[in-house]
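Note that one protein chain of the assembly has been removed; the remaining protein chains are unaltered in position.
Moving on, here comes chain A:
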Amino acid sequence: MESPEAARLSAEDISPSSNGPKAEPMLLDDDPDDLFAEATEEVSLDSPERQPILSDGPSPVITPVTPVMISSRADVFDRSPDQDEDEEENRDTFDIQISVSDPEKVGKDVCDSLSLCLQTSLSIFSRDEVCVKRRFSDFLGLHSKLASKYMHMGYIVPPAPEKSIVGMTKVKVGKEDLSSVEFVEKRRSALERYLLRTVKHPALLKDPDVLQFLESSELPRAVSTQALSGAGILRMVNKAADAVNKMTIKMNESDAWFEEKQQQFENLDVQLRKLHASVESLVCHRKELSVNTASFAKSAAMLGNSEDHTALSRALSQLAEVEEKIDQLHQDQACADFYLISELLGDYVRLITAVKGVFDQRMKTWAKCQDAQVMLQRKREAEAKLQHANKPDKLQQAKDEIREWEGKVQQGERDFEQISKNIRREVGRFEKDRVKDFRVVIIKYLESLVHTQQQMIKYWEAFLPEAKAIA
């Protein structure tokens, strides 16, 4: 499914240094159709009725009793000194820890208000430790701001988590049902990963909106609710896709690197989606295994009770106990499967969509440049015609327009160069970071598997003498 997603600016505004939402605030949301069957419907939750003061007020709903909370830490990211000369990051060791916690229920949304805590030694922050409260819509708002500011420059802006409507409705059914606990943890951890990725980006870290988001106790509710609505997003996406498709002049790719990289990302996209599907299947089957193990444990206990040979009866009861413990192990492992690997892969797939979006931006920039050249050509032709028409003021206007469009062409060419340069750098950084990211997570996951197996060994070794004692 090829839907070039990117924040699209209206064609007129090509200034790269916007420092605020000049264009319509847009939400960059990737198309999760094939991955998250539940998360396809993006529906406006920020409807007018749901404005600031809600009748219930925030009520803490679920004590996070989730089995495994994987806390993401950016101190794992270690900077190697050989960065591009363009990168102006600090030479401090990158030390920033972000945790997102205390999900609170606000109105219908079970995980809407969260605490965001920041610990850092970086100088750009005013304090070493900060804790603030944020709403889910604030996160989305931050992302939309960043997307509108940086996407068109070729920066890869990390995508924000989805709202996932199905997760919401599940919650309405039961107070403490497991799926809602899972949903809350899923969102909490997704938001944490999102922030960490955002601050890892050197340019984004310095962005005033990001700093404000992380530090200030109150955030202005500047984001218009319309923009976050599902219909609005769909419109944006389709407009963007149309823009690229309607490009009458196919981009003449002079730089082989771009062509190659685009193809590689296409391939990677396909592979990651397959991998993600397999991992989701694993999570599902492991949960089944846990359920079936628990069920077998009960049955073995019953069999033990029925058994009239004393020693065998005892051994069967012990077997039932072991299987119960193993069931718990499976549950924990399923969590690790999910939070470490499955969610990570989902993040990657969406990141790659952001990468592809950036390539599309470049094409759009190129198209703009072409359009400007065409325009310039026309103005020149018009001026040439007016030369013979003897209309001095119109001629002057034509000359002015030529100058104007010459300027635009130059600007367009500069933009194109800049975005190409940015993308090269971004992709290089992205590749390095992601592989590190990936490796760290795989190591964590393997360690979780080792732990599970070691526990298994313990349980079975404890059972062995019981089995041998059957006489």
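Some observations on this one:
Assume a contact is a pair of C-beta atoms (placed from the backbone, for glycine too) under 8 Å apart; a residue touches a chain by one contact, two chains touch by 3 or more; residues count from 1.
Going forward, contacts and distances are computed from a predicted model.
Choosing from "Histidine-containing phosphotransfer protein", "Sorting nexin", "Transcription factor" or "Transporter", the protein name stored in UniProt for the chain missing from the display reads "Sorting nexin".
Of A:Ala315, A:Leu340, A:Ala354 or A:Leu376, it is A:Ala315 that touches the chain left out of the display. Remark: the omitted chain is touched by one listed residue; of A:Leu116, A:Leu146, A:Ala300 or A:Ile423 this is A:Ala300.
Annotation for chain A: contacts to the undisplayed chain at residues 261, 263-265, 267-268, 271-272, 274-275, 278-279, 281-282, 285-286, 288-289, 292-293, 295-296, 298-300, 302-303, 305-309, 311-312, 315-316, 319, 427, 431-432, 434-435, 439, 442-443, 446-447, 449-450, 453-454, 456-457, 460-461, 463-464, 467-468, 470-471.
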